[in-house]
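Only a single protein chain was left out; the remaining protein chains are all shown in position.
Lettered A and B in written order, each chain numbered from 1.
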Amino acid sequence: MIRPGKMIKQVLASIFKKPATMLYPFVKSEMPKNFRGKLLFHPEKCIGCMMCMRDCPSNAIKIRKVGDKKFEADIDLGKCIYCAQCVDSCVKKALEATREFELAALDRKNLRVTFNAGPEDVPKG
Amino acid sequence: MHKVIIPIGPQHPMLKEPESFSVTLSGEKIMKFSARLGYNHRGIEKACEERTYVQDVYLTERICGICSHSHSTCFVQAVEEIAKLEVPKRALYIRTLVAELERIHSHLLWLGVAGHEVGFDTLLMYSWRDREIVMDILASLTGNRVNYGLNAIGGVRRDVSAEQIKDVLKAVDALEERTKYYIQIATQETTLINRLSGVGILSPKDAIKLGAVGPTARASGVDRDVRRDDPYAAYADLKFKVITDDHNDVYGRTLVRMGELIESYSMIRQLAKKMPEGPIAVKAPRKIPAGEATSRYEAPRGEDVHYVRSNGTDKPDRVKVRAPTLANIQTVAKMLEDRQLADLPIVIAAIDPCFSCTDRVTMVREADKRSKKLMEWEELHSYSIHWYKHHGIDFSDLNKKMRKKLG
Partner (left out) sequence: MLIFPGLAFLMIFGWAAEYIDRKLNARLQNRIGPPWFQPVADFIKLISKEDIIPEEANPSMFRAMPVFALSATVTAIMYIPLWGTEALYSFKGDLIVVLYLLTIPTLTYFLGGWYSTSLYSKIGAVRALTQLFAYEVPLLMSILAPALLADTWSLSRMAVFYNTHPWYWLFNLIGFAISIIALLGKLEKVPFDIPEAETEIVAGTFTEYSGRLLGLFRLSIDIEVIVGSALLAAVFLPFGLSLPPALGFLLFVVKVLSIVVILALARTVFARLRIDQMMVFCWKYVSPFAFLQIAINLVLKGILIR
């Protein structure tokens, strides 16, 4: 039956339901399990093949050699598009995508993250 | 009566993305309407030529935020056709599942935007609240709410577990109930029907002549759907109806989109039942052999066409994208003849414009001339300086100031 104000019943019922808004800073939302957030680099597994650098669509990751079989990674969080192609391309599974997504910073310099290699980080075998 | 030309300029509350329209009004009646595209041009086609195929999958995905999976799948299909790869069945099913979920999310978004354009904010809030169910499902399946990053050349990157399929089916049940409620509202709320009916009329002959695609054409009775006419991915195994309508106006387009939502729910249920086991990708070579291919895809807005030409290296030679909105935007001028200004927002919203998809390299050809004009880089540079000088804007002292500042 066509009449104006058809939504009135649902609309009035909404007064008694919990609002759908989440008060964000006070109530954090959980991201699902395989969410592609900030990258995490494990220097002890890296062998320096540079496949991640070749496949990154935006040149966000750079691998540097700092010693014999020791590599460090510089990731620019501003350039990264969080596609996790590097995670798939890495043969030794040295990269991993975490669930962290609150990555805003006030200064662009703070967006460059470096993962240092400790003295004992040498790949085994 | 006195005529005014108002710019529905690049920035306007009715447009979600920048595009410039200039409307000649006489009182409230629209006399002339012309569009000027290009505000969202980012040089994606050229950028595709400088990146490898693996990187291009992500670049084509970012042509548009709402139909991102459409562009990436269409590109990957073209590349797989050149490289003659046999994509495993399970990968095709997963691609189709995400494609239908994307269609649901896009149509629910459209419903909210249409409600907002006619001043019905309640419909916006309700339909976008229900859209969150789809976004959460997509986030758990693919890892992100938009720009899914699911495709890889040769298959998909992630597998779908049985528990995730159960979640998808539960979400689809909840959404189907809500969609039936929205269909009831759209067909029975008087003020909404008054705003949507009789507005944006496009006869079937005009729809074919101007090249309309997608729900815009299907609401005028043009029975074309790439999923049925030229099946790709897993659509050859699915049974579904192509929804057409003969209202020829915005109301018809609403009904077509709501009908497509119900069809998508049934398609997802069929996919969940029939999902085959198997690998999810084949290994694709880095260097694609020389060749060219065109692939078509039914995006939520219409038919999306990608053309890829390769030359044996690991970077494509030429990528061309024809988005559905580019085909639909020419119908807007026809639909707005002799209408009022108040109809403008809903008519533009009814073709579901996505200007990020639209702004690619476009060749404008006069209707009666047969020759094409092509400009080189230097000629384009001097033409633009001359155009601005002709309109009274001189950049020469700005150039001098910048050179002085940069030393």
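FYI, a residue touches a chain if its C-beta (ideal position, glycine included) is under 8 Å from a C-beta of that chain, and two chains touch if they have at least 3 such contacts.
Just so it is clear, the structure is predicted and the values come from calculations on it, not from any experiment.
Chemist: Sort through B:E189, B:D225 or B:D249 and give me the one touching the missing partner chain.
Modeler: B:E189
Chemist: For the chain left out of this view, which of B:D121, B:D173 or B:E379 touches it?
Modeler: B:D121
Chemist: Where the complex has a chain not shown, which of A:I8, A:V66 or A:A105 is the residue touching it?
Modeler: Looking across A:I8, A:V66 or A:A105, the contact with the absent chain belongs to A:I8.
Chemist: Out of B:A47, B:L341 or B:I385, which touches the unshown chain?
Modeler: B:L341
Chemist: May I ask you to list the residues on chain A that touch the chain which is not drawn?
Modeler: 4-8, 11-12, 14-15, 17, 19-21, 23
Chemist: Write the list of chain B residues that the hidden chain touches.
Modeler: Contact residues on chain B toward the absent chain are 4, 6, 12-14, 25, 27-28, 115-123, 125-126, 129, 189, 191-192, 194-195, 340-345.
As a working rule, only the chains that are shown with their structure count from here on.
Chemist: Chain A to chain B: how many Å between their CA centres?
Modeler: That gives a centre separation of 27 Å.
Chemist: Considering only the defined contacts, which chain A positions touch chain B in the complex?
Modeler: The touching residues are 1-7, 10-11, 20, 31-36, 54-57, 81-85, 88-89, 97.
Chemist: If you look only at chain B, which of its residues touch chain A in the complex?
Modeler: The touching residues are 51-52, 54-56, 58-59, 62, 122-123, 126, 129, 132, 136, 139-140, 143-144, 147, 149, 152, 157-158, 181, 184-185, 187-191, 193.
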